[in-house]
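For this view, one protein chain was removed and the others were kept in their places.
Here the chain labels run A and B in written order, and each chain numbers its own residues starting at 1.
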Amino acid sequence: MRNKEKLVEILLTLIGLSSVTVLGLIILFIFKEGLPAFAQVGLWQFVTGTRWSPGKNLLGILPMIAGSFVVTAGALVVGLPLGLGCAIYLSEFATAKTAAILKPTIELLAGIPSVVFGFIGLTLMVPFIRNFFGGPGFSVLASALVLGIMILPTMVSVSYDALRAVPPVYREGMLALGSTDWQAVKMVVLPAARPGILAAAILAMGRAIGETMAVIMVAGNSTIIPTSFLDPVRTLTSNIALEMGYATGLHRQALFATGVVLFVIISILNLTARVVVRGKTR
Amino acid sequence: MSATAPTGSECKVQAINFSFSYAYGETKALHSLNLAIRPGSLLTIMGPTGSGKTTFLRALNRLNDRVAGTGHTGQLLLDGKDVYGQEVDVAELRRRVGMVFALPTPLPLSIYENVAYGPRKKGIRSRAKLDTIVEKALKTAVIFEEVKDRLHSSAQRLSGGQQQRLALARVLAVDPEVILLDEPTSGLDPLSTLRIEETLRQLRSDFTIVLVTHDPLQAARIKSDVAFFYLGELVEIGPATEIFTRPQDRRTEDYITGKFG
Partner (left out) sequence: MIYSSKPVPTKPEQRPQAGRYFLRAFPVLIFIMIALSAMLSGCRPRAQTARGSITVAGSTSVQPFAEMLAEEYAGRFPERPPINIQGGGSSAGGRAVLTGAAQIGMLSRQPAEAEKELTVITIAHDALAVVVHPQNPVHGLSSDQIRAIFAGRFSNWSTVGGTSERIHVISREEGSGTRTAFDELIMAGSNVAARAIVQDSNGAVREAVAQDKNAIGYISLGLVDNRVKAIEVDNVKPTLANCRAGTYTLIRPFLFVTKEKLSASGQAFINFVLSDDGQNLLAEEGLVTDNQ
């Protein structure tokens, strides 16, 4: 009996250690491969350089950093309000029957592979944007739209759970004063669910930053700093995916260095988000 | 059952053969309830869990509407009119029949704004009017003295007992006729509990108050009319002194002597 306990304990320790270690090894690997690029190109030069042309040994990733930021921000602008609105509707206003149909449908969206989204974006959104707004169609706008829809399931599911976790008595306190459902939601439920909703937004943001396949298909992948929504753009992840197949030597190290920059950016964003969430729950 | 039974036109609240069920009829919460409450009285409803006391309360302001699958037969009258009538405006009903819950949930606003919320909703915009209403409500709820210097600080910083009195003030601010309280002191310390009970006693002549409690001793302390609910039925009703010294029903006697609870 005692031995069985010990065995389970050992097993769990192994499992716990392995997941942490795998992550640690990946991080170590990326840094090991990428740091020489920083040394050779110069950290400042690398991060602020505006020309990316490995064939001519020009290695500046500022356009891609800008690209990642703009595309992610656009995706959040599209996906956050839509997702939150949907979650509020499902949680507070939909009848049980409606919710029973809608919620699984939205969760189904999460199972669609990103390449399918990219394909739909390519065949539907890109031409639409080109015809209606001008420009090549491959653009920040196309990426933001596609990504915004891709992060919907995450945003809806997690926000919905946060809203459902608010005890009914919060709503009832308001209703008993004669307020309407929406007033109750706005004044009590949303503030109470705020930490959970912020967590949903952070998760959605993480998904948007990391998405590669769909973005490559609709963003245009130009190495310019985007100045308009209709400009084509390249993100950090797309950069790695596009050129990884043939990169050698310094170029390959530069791609790993891009991975390092990505890792740092995501860490900073997550930390900031955590601090903000903690501040708001006090 | 010995009921202080005024006739129809005198009652503020009257239940006539009122039955209520959940889950599309599967769970019957109230069986053919017949009960009359006079205006300007304080009725304490006591009984063990599952006796239907909270169901009755929430039927009065139709909060039970929010649960799918609820149904009722019979009538539940407020001033002679069925609260489940077709033309009843539920929001208006809930203003006339205010409710204080076991868990006070102040809005994430200042104390002033919490109390002013209801009146604002009714359309009162004038600052002077709101000031008057807020002050009166806070005084009636016996909390004004404690908070008058920090009306604009956050309501969520108040203690449990204070928040509960604030909840009462919030209800009072919209000028209700009936005040329902669902186990309002269950989460409070004894001192706050006594203060609330004291406040209710003072209020009773101006409103019709129905208080649900899990604690028979509280019913005894408040010295109002007491109704004993058990398994969805009204078993006995009468003044506190009668119920606690000469209960007529065996079940009432067992409950107040602590044989079950």
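Definition applied: a residue touches a chain if its C-beta (ideal position, glycine included) is under 8 Å from a C-beta of that chain, and two chains touch if they have at least 3 such contacts.
Here the structure is a predicted model, which is why all the values come from computation and not from measurement.
Give me the visible chains that the unshown chain touches, in label order.
Looking at the complete complex, the unshown chain comes into contact with A.
Among A:Ile216, A:Leu236 or A:Val260, single out the residue that touches the unshown chain.
A:Ile216
Among A:Gly74, A:Gly148, A:Pro232 or A:Gly259, which residue is in contact with the omitted chain in the full complex?
A:Pro232
Of the residues A:Gly34, A:Pro63 or A:Gly121, I need the one that contacts the missing chain.
Of all options in A:Gly34, A:Pro63 or A:Gly121, contact with the hidden chain holds for A:Pro63.
In the full complex, which residues of chain A touch the absent chain?
For chain A, the residues touching the absent chain are 2, 6, 10-11, 13-14, 17-18, 21, 25, 51-56, 63, 122, 126-127, 130, 135-138, 216-217, 220-224, 232, 234, 242-243, 245-248.
In this section, only the chains that are shown with their structure count from here on.
Which residues of chain B touch chain A in the complex?
Listed in rising order, the residues are 61, 63, 66, 68, 91-92, 94-95, 98-99, 101-105, 107-108, 117-118, 121, 167, 170-171, 174.
Which of the residues in chain A come into contact with chain B in the complex?
Residues 95-96, 167-180, 183, 187-188, 191 of chain A touch chain B in their complex.
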